[in-house]
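Moving on to chain A:
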Amino acid sequence: MSGADAIKPGETLLSVDNVSLAFGGVRAITEVSFDIRKSEIRAIIGPNGAGKTSMLNVINGFYHPNEGRISFAGATRARMKPYEAATQGIARTFQNVALFKGMTTLDNIMAGRTLKMNRGFFWQLLRQGPALAEEIEHRKFCEEIIDFLEIEAIRKTPVGKLPYGLQKRVELGRALAMEPTLLLLDEPMAGMNLEEKEDMSRFIIDVNQHYGTTIALIEHDMGVVMDLSDRIVVLEYGRKIADGTPAEVKADQKVIDAYLGVSH
Partner candidate 1 sequence: MMIRSIALAAAAGCALATALPVSASAQESIYVPLFTYRTGAFAGSGIPIANGMSDYLNMLNERDGGIGGVKLLIEECETGYDTKKGVECYEQVKGKKPVITSPYSTGITLQLIPKASVDKIPMLSMAYGLSASADGNVFPWIFNPPATYWDGASAFIKHVAEKEGGLDKLKGKKFGLVHLDAPYGKEPIPLLENLAKEFGFELKLYPVPAAEMQNQSALWLGVRRDRPDWIYLQGWGAMNPTAVKEAAKINYPMEKLVGVWWAGGDDDARGGGAEAKGYKSLNFHAAGANFPVIQDIQKHVIDKGKSQVDKAKVGENLYNRGVYNSMLIAEAIRNAQKITGKKVVTGEDVRRGMESLEITEARLKEIGMEGFAAPVKVSCSDHNGHHKVYVAVWDGSKWTKGSDWMEPMKDKVRPLLEAAAKDYAEKNAGWPKRTEACDKSS
Partner candidate 2 sequence: MFYRETGQYKTSYAADMAVFPILQDRIGVGLMLLVAAVGIPLFATLFPATGNFFLQVIMIPFLIFALAAIGLNILTGYTGLISLGTGAFMGVGAFACYKLTTIFPGVNIIVWILASGFFSCAVGVVFGLPSLRIKGFYLAVATLAAQFFLQWCFVRVPWLFNYNASGAIEVPERTLFGVALTGANATAMTRYFVVLAIVVGLTWIASNLIHGRIGRSWMAVRDMDIAAQLMGIKLLPAKLLAFAVSSFYCGVAGAMMVFFWYATGAEPEVFSIRQSFFILSMIIIGGLGSLIGSYFGAALIYIMPILLGWLADVSGLPIGAATIEHLRVMLTGVLIIFFLIVEPHGLARLWQIGKQKLRIWPFPY
């Protein structure tokens, strides 16, 4: 963690270097390189099947790239397990909400604190003294997130019963509970109506500004992307076709072609 803390805003936090990924014969990502700077909002866009989600999966260690390297906070790695990514401070949300459906909102967010809680097994058995104190301390932290996301009323509701928009919000809360250095958001606004999108956008900006969290974001809503992000990577068929500020990307001919479906 200290590695990530030492990096100042604006310096490179994560760099993806020439990464390729294939499932059997299918190439999902081909030789993609880009970087994410500390405290920025970085968007990854591209048409369906461009390899965006696979890219996130590579970043947080769920897929192992066949080629290329990833450096996070100065440390370079080729293979990493998902929980190692978590220990390094990478959190994420999922395209199709991956909440713990049988647990309440509060428990879901508390689960995000797992890494921060370290009272041993025997204190856990008793749930007294230090274990309870720790539990209360983290509960306080989670309540702040709940407060921030305005989901007080549903804190004791099992998340399986919540509407989609709220589930997305809880998932964001769970990721925030990890106090991540890098937050990966996979289509946080998919399937939302305008009002929900506005709320979510505000949360994302607030998180970025309030906690200084670096955010990597996949989103299809171009309007949102252009407004929110500092820089954008564009992928198509697993290759990077553009990288730059919203204005630059908007003007890029390859991007326009990709989105309009011009054949190569």
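Keep in mind how these were chosen: all candidates are chains of the complex that A comes from, given by their letters.
As a convention for this text, a residue touches a chain if its C-beta (ideal position, glycine included) is under 8 Å from a C-beta of that chain, and two chains touch if they have at least 3 such contacts; residues count from 1.
Because the structure is a prediction, the values reported are computed rather than measured.
Asker: Among 1 or 2, all from the same complex, single out the one that touches chain A.
Answerer: 2
Asker: For chain A, which residues count as touching candidate 2 in their complex?
Answerer: On the chain A side, the touching residues are 60, 62, 81-83, 85-87, 91-92, 94, 98-103, 107, 110-115, 117, 119, 121, 124-127, 131-132, 135-136, 139-140, 143, 174, 178.
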